[in-house]
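Beneath this line is the structure, given in structure tokens, with notes to follow.
A protein chain is absent from this complex, but the other protein chains hold their places.
Take a look at chain A:
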Amino acid sequence: MINTKVNIAGVELKNPVMPASGTFGSGKEFCGLIDLNRLGAVVTKGVSNIPWEGNPTPRIAETYGGMLNAIGLQNPGIDTFIERDLVFLKQFDTKIIVNVVGKSISDYIEVVERLGDEAVDLLEINISCPNVKEGGIAFGQNPASAMEITSEIKKKAKQPIIIKLSPNVTDIREMAKAAECGGADALSLINTLIGTKIDIHTGRFALANRTGGLSGPAIKPVALNMVYQTANAVKLPIIGVGGIRNAEDALEFILAGATAVEVGTSNFVNPASMEKCIEGIERFLEKKGISDINSLIGTVC
């Protein structure tokens, strides 16, 4: 009997695979394409205190082995999220992780408090979206701000909090330590890398926002290295994210020190990616005679 269960801040996931925020909505659109019950957790699209309009279009552009997005965190707000999306998600036998966004600390806290009595297992605090001017990344590129927002949210949160880190910093370990000092229960990394694309025929930026966040297989080596560095700098459990397409990618992150992984852009490439990833991990463990996936975490040498 093989164990694929992992534990993030006291929450047991049946396996370490979940979607990356923003690539999966709240799961509704994917539920006829994959079995949500198979997933270790569902990580929702970022939710704010009030509805957000997001950025002008075009909001995405494909790049070689990757894509740029500048959606701008469009979301229906916490009321609709609780009444509609959370109700939908509760039908499934999977953990629920809500990604929280805001423009100010009080915005974040408003969402966190509204979720306090809801059937939510973990909160992922997004302090790393590169596509909105206020909030988000403003907290994610300065250790003091990251520590402050983490400790303020931690005071009010009823669920354990995961701080989602940006790679757009000089040393991600400094941000990880700041979140740890602030009382974070776990970390997820990396969010997207800032990039751009130019249409040479029109002479314009491909995105209305000019810059966007790069995701997809192109960023995997960067993400993997940052997860490895961070795993050796803090004691917190880490959720690895960045360009994961399959079981091999997921296992690399686990060997680098991640306890769990998020699959993002790959959900667009093949909606069955996460299911295939889970099956692939199970097959790998079986073939290698490894009885517990936890014995692999951070074992790279």
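Following the convention adopted for this analysis, contacts are C-beta pairs under 8 Å (C-beta built on N, C-alpha and C of every residue); 3 or more make two chains touch, one makes a residue touch a chain; residues count from 1.
Here is the rule we go by: contacts and distances are computed from a predicted model.
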Omitted chain, identified by the protein name its UniProt record gives, among "Ribose import ATP-binding protein RbsA", "ClpP family protease", "Dihydroorotate dehydrogenase B (NAD(+)), electron transfer subunit" or "Branched-chain amino acid transport system / permease component": "Dihydroorotate dehydrogenase B (NAD(+)), electron transfer subunit"
Touching residue (missing chain; options A:Thr4, A:Ser145, A:Asn168 or A:Asn270): A:Asn270
Residue among A:Thr4, A:Gln74 or A:Ser104 touching the omitted chain: A:Gln74
Those residues of chain A which, in the complete complex, touch the missing chain: 22-25, 28-33, 45, 51-54, 57-62, 64-67, 69, 71, 74, 76-77, 80, 216-217, 265, 267-272
